[in-house]
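Beneath this line is the structure, given in structure tokens, with notes to follow.
Part of the complex only, each chain left as placed.
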Amino acid sequence: MNKVQLNPVGWMSQLSQLEVAQLQDTTNSKLYELFRNCCLAVLNSGVDEDNYEALFAPYDDFDVKLIRRERGVKIELINPPEVGFVDKRLVRGVHEHLFAVLRDMLFMGNKYAFIKQNTPADGPSITDMVFDMLRHAQALEGNDELNTVVCWGGHSINQTEYKYTKEVGYQLGLRELNICTGCGPGAMKGPMKGATIGHAKQRYKNGRYIGISEPSIIAAEPPNAIVNELVIMPDIEKRLEAFVRFAHGIIIFPGGVGTAEELLYLLGILMNERNAQQPFPVILTGPAGTEAYFAAIDEFIGQTLGKEAQSKYTVIVDNPVEVARTMVAGLKKVEQYRLEMGDAFSFNWSLKIDEPFQHPFIPTHKTMSELPLHHDQSVADLAVVLRQAFSGIVAGNVKAEGVKQIKEHGPFHLTGEPEMMARIDNLLKSFVAQQRMKLPGSEYRPCYTISRAN
Amino acid sequence: MNKVQLNPVGWMSQLSQLEVAQLQDTTNSKLYELFRNCCLAVLNSGVDEDNYEALFAPYDDFDVKLIRRERGVKIELINPPEVGFVDKRLVRGVHEHLFAVLRDMLFMGNKYAFIKQNTPADGPSITDMVFDMLRHAQALEGNDELNTVVCWGGHSINQTEYKYTKEVGYQLGLRELNICTGCGPGAMKGPMKGATIGHAKQRYKNGRYIGISEPSIIAAEPPNAIVNELVIMPDIEKRLEAFVRFAHGIIIFPGGVGTAEELLYLLGILMNERNAQQPFPVILTGPAGTEAYFAAIDEFIGQTLGKEAQSKYTVIVDNPVEVARTMVAGLKKVEQYRLEMGDAFSFNWSLKIDEPFQHPFIPTHKTMSELPLHHDQSVADLAVVLRQAFSGIVAGNVKAEGVKQIKEHGPFHLTGEPEMMARIDNLLKSFVAQQRMKLPGSEYRPCYTISRAN
């Protein structure tokens, strides 16, 4: 049995004895099982695999223990994958990621009851929790220069698209902007990789490559090698809130349902009239050849959320320099606005997020089938519902809980207004056709059915 | 009306909106009054005055407000003393101290219910709180090299003694040791001042001059100019625990009742048999001429706590180099012990402190008169009681609550075993004779009476 003990780093090297005791108390919890899986995912950093079962299968005998010492806590890895080691020493970056997982999932999990997701319950408390998680991860300290660009996009994109995300990242890096993504492969990795070269050319020493993940997705999207700051939020809703309050601007690359979920979430918030004055640069971009893709997205947004939603973003195809310049120009407006409002640079307190966007949506066959997919509601409410629909499909595709349900009970059923259902169906079919649902190599079997009849 | 607004620094520049709201809620509390006074004391940093009434009198119209901003909290000073300003800009060190006061008293005060001192109640929780306060003040981060020497001694000492504390500090500084004191004048300032020169000569850049205070004493002992880290513990017992767990070694200079209190506290703990194996360098030292003073102290300890207690310290008179070398040799043993035990360098978790040493003692005429001053108890218990007796006299001398009681009801009464009372009486009289009770210039009127009869 191969054992490796790791000394704590960062904040985790200063725990009180009660805190260590509480950590150890988690060892038998359900949360701990999740923690063990996240550690395994982190240890597989850099491996191209989005099937958690395939990823985890070879490591059945892997385990992780917390070892209490007078002075704090150590992590003990039992039979860890070799991929993260160099000459028997764990790579420093992975070492740090493991303690970030421990910090966020178990330590902060104790504070906020991660697994139950029952606290906090009201909007302001959720926002405070998001802030507290980011602050505790020391992510806010360096975020006070309005230079953080959040990049969204598919984990499964083709080589042309991947190269394009690197190009955009390079142009952002040349302008000394930092990158924050969902921290997995594909469009989450490319911009970071490109930015490192741009940063190096500008001798920009403190480049930040921040990954914000959540326990249920991390196995399908393990942190890539570039990520030098990792934060695990408790669920997808808090992860999304972290993105939009942490970001100074957002770039959206081609992607599948996950990316669509993110876009719908963002537009739903920006359409809130109390955010009308707030400048928030949003750019949709891809290489030559993605014109049709973006046209389809744009059309879908127009048909479901309307013209105003469309006004919230700019589409730029095949022009990384233009993307970067547009972002820089947008950031200047953000700066002006925040100064006027006296708002923090490091966290967008003044962005209004309605509670329906904050409460966790747990996709089940029941909740999915009951989603009110129709126009008899405000566009904000519709945005919430559409996001939830796509969120459920992401879960059915790659998240353990979702995959399990699909396996047992068959696909989720979505039903609603025929026209809307047709549009959703078309969009999803195009994602399938473009291999955006899962990493290429296996045929995609949809985890959903769509009833066009009502 | 002169107003000055201060931007938050350090940890206080990253507060959530709920936290800011909670801070503002304190504004009408009794704690806030205390906070205002601490701010005033800090603003008078460097002023030689231990009479809080004299110190505060000229600043009746001084006030401090918390101003809520979207991005955090500002401190607004109204009619502040000029002494802390240079060309209308507040000295940076004082600025930092003010936010340290806000951080510890109000922010942490909210967490731990400072004013009521009713939580936490059990020993391990109290220790955790002490750890948490030090950690939150970022005092533990740099404390991992076994180079922190806590220096205790009188705030009112003569020039020869003051010069001697500087000499000792200089020799400690030359050996790259850092200084932690109660942060006031006299023996709390001298070692810091001396160490700065020693540090400069050794090109030791990160010299630490840590002051650990508490709300009720800070007005009588405002932080001196050298202190570059300030921590406010909620009460004297937690302050003492902070000292002994934070220290890697302790030096005790001549002083009055406060110093005696500290020594009794320390010996009471070191005599605990579970601490028998723990090396803990304790040196009593003073300039030529203090032989008799230390002989009297040593005799008092021998007569009350016994020979074992005497074995816990070394007395060195008139030899700063020898003091420093003895400390360095002692620290090597501490290092060896902590490595063997796996204990942290930054916080002495393995030191056993019995609960009676941890619970706050509130000196009143009643509690003081009821102190069981006799030998019909273990020496550890006696050490607790003696410490409380001296603690009460400190309060009666200089702390606002204590001074007020004395003013209203006359001196505290101490009573007990005749022989012991005689010894206490003699010791206290010698302190009075040597002007160790209060800063010179006014006649000292004892805040206590001692009944030798039982």
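Residue numbering begins at 1 within each chain, and the chains themselves are lettered A and B in the order written.
The rule is simple: contacts are C-beta pairs under 8 Å (C-beta built on N, C-alpha and C of every residue); 3 or more make two chains touch, one makes a residue touch a chain.
A quick note: this is a predicted structure, and the numbers were derived from the prediction, not measured.
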Complete-assembly copy number [criterion: all chains share one sequence; 2 shown] = 4
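Operating definition for what follows: only the chains that are shown with their structure count from here on.
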For copies chain A and chain B, the superposing rotation on Cα atoms, rounded to the nearest 5 degrees, equals 180
Taking each chain's centre as the mean of its CA atoms, chain A sits from chain B at a distance in Å of 48
Provide the residue numbers of chain A that touch chain B in the complex, in ascending order.
-> 14, 16-19, 69-72, 124-125, 127-128, 131-132, 135, 140-141, 341-346, 349-350
